[in-house]
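Contents: one structure, followed by commentary.
All protein chains but one are shown in place.
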Amino acid sequence: MAVRAAVAGASGYAGGELLRLLLAHPEVEIGALTAHSNAGERLGALQPHLLPLADRVLEPTTAEVLAGHDVVFLALPHGQSAAVAEQLGPDVLVVDMGADFRLQDAGDWEKFYGSPHAGTWPYGLPELPGARAALAGAKRIAVPGCYPTAVSLALFPAYAADLVEPEAVIVAASGTSGAGKAAKPHLLGSEVMGNMSPYGVGGAHRHTPEMIQNLSAAAGTPVTVSFTPTLAPMPRGILATSSAKAKAGVTAESVRDAYAKAFADEPFVHLLPEGQWPATAAVYGSNAVQIQVAYDEAAGRVIVISAIDNLAKGTAGGALQSMNIALGLDETTGLTTIGVAP
Amino acid sequence: MAVRAAVAGASGYAGGELLRLLLAHPEVEIGALTAHSNAGERLGALQPHLLPLADRVLEPTTAEVLAGHDVVFLALPHGQSAAVAEQLGPDVLVVDMGADFRLQDAGDWEKFYGSPHAGTWPYGLPELPGARAALAGAKRIAVPGCYPTAVSLALFPAYAADLVEPEAVIVAASGTSGAGKAAKPHLLGSEVMGNMSPYGVGGAHRHTPEMIQNLSAAAGTPVTVSFTPTLAPMPRGILATSSAKAKAGVTAESVRDAYAKAFADEPFVHLLPEGQWPATAAVYGSNAVQIQVAYDEAAGRVIVISAIDNLAKGTAGGALQSMNIALGLDETTGLTTIGVAP
Amino acid sequence: MAVRAAVAGASGYAGGELLRLLLAHPEVEIGALTAHSNAGERLGALQPHLLPLADRVLEPTTAEVLAGHDVVFLALPHGQSAAVAEQLGPDVLVVDMGADFRLQDAGDWEKFYGSPHAGTWPYGLPELPGARAALAGAKRIAVPGCYPTAVSLALFPAYAADLVEPEAVIVAASGTSGAGKAAKPHLLGSEVMGNMSPYGVGGAHRHTPEMIQNLSAAAGTPVTVSFTPTLAPMPRGILATSSAKAKAGVTAESVRDAYAKAFADEPFVHLLPEGQWPATAAVYGSNAVQIQVAYDEAAGRVIVISAIDNLAKGTAGGALQSMNIALGLDETTGLTTIGVAP
Partner (left out) sequence: MAVRAAVAGASGYAGGELLRLLLAHPEVEIGALTAHSNAGERLGALQPHLLPLADRVLEPTTAEVLAGHDVVFLALPHGQSAAVAEQLGPDVLVVDMGADFRLQDAGDWEKFYGSPHAGTWPYGLPELPGARAALAGAKRIAVPGCYPTAVSLALFPAYAADLVEPEAVIVAASGTSGAGKAAKPHLLGSEVMGNMSPYGVGGAHRHTPEMIQNLSAAAGTPVTVSFTPTLAPMPRGILATSSAKAKAGVTAESVRDAYAKAFADEPFVHLLPEGQWPATAAVYGSNAVQIQVAYDEAAGRVIVISAIDNLAKGTAGGALQSMNIALGLDETTGLTTIGVAP
């Protein structure tokens, strides 16, 4: 029996990617597609790559339109998910691809997002310790941010195995789709091509408290995070370089062992063979995570490189993976580890 | 019962794309993977996006290795397919993704390729008139060139409907993967990014006689082709602008009607709604062809724009589509019209 | 004695490029810089590459601000130049980088731009026959469009030498800066990277009548133009492929001779050695034009490839070149034929 899914916010990049993946999901039937300013338009005009849905017309994002589905995905601007979710009833699986329900600490939320905290939902990063149990049967899921996905997977094994000090330093490069589809001058092709630039430097990026939350949980102690995001001249992908000072006794072997164990049974996270490094192009369009670790003895640090597709594993693929778990489906249903390259 | 397929030339871009698609084909089991200079290497080191095949080791391209398969795909340098095909026996389906068996005229072959003509196989562009009949049950298939795919689909309806004069003018832009994976200075990222440049200008490109062959067949009279290929700063995609002088009495409506009819039942070729133009990004990774037509009354020309993924519909996807027909499978099996965007 | 120059529209791409070139012009002193919605802002925030002007503040575009200069450059939205120019007095050199005064035919203007025709000014493409005489001492200059610059230089020698039929077919690829700095969704980096797409197909692009005007003048007879512009994934550059049917008796040699003669004394137009093809990267940031010609005997066409930097020779460099002529300076003052590559 098909799972009937609605997508609120189907005209943006996250919504488009979700639809791309849902079209390939054998258990899902795509129901209502909604949008705000684009309501009334053909999807073919907005998402021309989704040919099978080209003639679908976007509806307004209302409780009536979203009613009658088994799953409702929310790809809305932050702060808007709670109001919609409330109207959907407790038996509908609501998967929020926005930030609203990710943070446990209301103070963090208010500091970084400037609005009242809506609550905390089960966190949709299944690879984190304990996450799958919380997701199984859940009716509400908070999909992680794209950067926190790349960074938490990179560092939680080091913290869980007590290999590194609780001060993480992270620099990540993201493709421009992470900044969304709203037209802003600094996101014009003329501006971003041939250009690398940072933003949200010095702890200002909203994904920082989410990383702290995940890494502190893994470490069992508060972890500080210095996070610098940069915008890279490519449409998709996140490459994160995450590092922390090694604790005494750590060796290259102990680091590698910890990561090999952490991901041994993970269907989507691949610790690459030694000598091979993650590349965003290799995970383009896929739900795979490429990880590689290094121990720099001279500098005394463990360095972890991770590559994801920010729209796939970093947003829509992660959402689908968690939906599968919540619904009792095989976790990998409709998802792939095969990238589109070159 | 699975179709067992071998791929000769699995380390290149065409071979890699074919494997990506074969992994998603429900009826195919991937057998031997061979290479020349890369024989002995892990596929994961050469095609890091194909995670499910990462631990497969490339074998040398020999008759022994390729024996025992239902289908053998050849992604070899031109001139090498005949020798391999001969050793495979008449009952094996051999799909040549190289140029060797595309041209009917031996003189054309010798002029453009400088070696003896190996013969002519059924031509794997199913959308051309009569092509499907020739492919059904075939044991040998010549996959079209990427440019001829984009251009022949763009112009054959105009010639078949006698709308235009037999002098076609074509300018096409291709992503760099069309130039292959061999390291050449002018294909370095430093050279191609931020750069557009032509090559093979003035009738020198090897795909020219193939276009002439296809368009002349559609027109029932010899068609001349002025073809200018250009290299665009993107990894994939072909955007072709094809035009010809309109015959008397042609109108915008008659042009549109001819194209609507030509592609009404085609699963992969989409004549876009008026006002929407093809974009290579919309067909990235998919087997879809986007087409749009215009009649420029002032200039007296019919202009047709087509967009394909050069590696998918232009090579590996086209190969698979023809294989499906040859084997009696549904033509769309394992193929998608959904692109990966943005 | 320095030429004092004002720039109206200094916050956009054309204005920024003009300022970049003016900073290197030994005879020019940069005066007022104006803008519309950005008035009051630091130039450093809008044009961060122009460090020597970083602390200049943009003023509103008024006659008062623009008064007291020897030269006023207008980089305004089309339709706005006439009103500003009228207020500047007949002795000030006004160089309009917009379209307002390019076309001779009022009907063409109204058809393509939808507003009343403002008039016709001396046309700032010095390489065209007779252009330098009209520019010498001029007080009003209409800078050509970027595409017409690339295309007119490519084809006027063939028409002037009566080598080709009066039906030109042109396909050109432009970098995204040609579309300006206003934020529009289809110009986002996420949309344009990895993408080629056409626009204004079928004779709809506003540069079409300008090309017709130039080529018809060179031919001495009306020339039709089929022009297809495409958007390429690069910030700058135009690569134009222009062709026309060869007249009887034309040979590769006669074509090459005509072009060698036409450009023998031109400081900025370079007919490349045989075997070398234009590339936009080679003229990045420079005022140079790279040209190569081919005669395709089989197709019976002359094909001309031209590469320019759309912002430099195609807009701001061309403006400066014409200013030099108008002011009696050496035409090449402050301009370079050296590109920035790779």
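Should a chain be cited, it is by its letter among A, B and C, assigned in written order, with residues numbered from 1 in that chain.
Here is the rule we go by: a residue touches a chain if its C-beta (ideal position, glycine included) is under 8 Å from a C-beta of that chain, and two chains touch if they have at least 3 such contacts.
Treat the numbers as computed from the prediction; the structure is a model and nothing was measured.
Peer 1: Of A:115, A:195, A:221 or A:251, which residue touches the hidden chain?
Peer 2: Hidden-chain contact among the options goes to A:195.
Peer 1: Which of A:87, A:226 or A:251 touches the chain that is not shown?
Peer 2: Of the listed residues, the one touching the omitted chain is A:226.
Peer 1: In terms of residues, what is the contact footprint of the unshown chain on chain C?
Peer 2: 13, 16, 20, 23-24, 42, 44-45, 47-52, 54, 177, 193-194, 235-236, 270, 272-273, 276, 279, 281-286, 288, 290, 336-342
Peer 1: Even though one chain is hidden, which residues of chain B still touch it in the full complex?
Peer 2: 13, 175-177, 179, 181-185, 187-194, 233-235
Peer 1: Can you name the residues of chain A that touch the chain not displayed here?
Peer 2: These residues touch the chain not displayed: 167, 169, 171, 173, 175, 188, 190-191, 193-199, 201-203, 224-226, 228, 230, 232-237, 239, 241, 243, 245, 277-281, 284, 292, 294-301, 303, 305, 307, 342.
Simple rule for what comes next: only the chains that are shown with their structure count from here on.
Peer 1: Looking at where chain A touches chain B, is over half of the residue numbers used by both copies, so same, or under half, so different?
Peer 2: same
Peer 1: Using the mean of all protein Cα atoms as the middle point, what chain has its own Cα mean nearest that point?
Peer 2: Going by the distance between chain centres and the overall C-alpha centre, it is B.
Peer 1: Hey, which chain ends up farthest from chain C, C-alpha centres compared?
Peer 2: Result for the farthest chain: A.
Peer 1: So the centre of each chain is just the mean of its C-alpha atoms; given that, what is the distance between chain A and chain B in Å?
Peer 2: Averaging C-alpha atoms per chain gives centres 35 Å apart.
Peer 1: Can you list the residues of chain B that touch 2 or more other chains?
Peer 2: Within chain B, residues 193-194, 235-236, 279, 281, 284, 342 contact more than one other chain.
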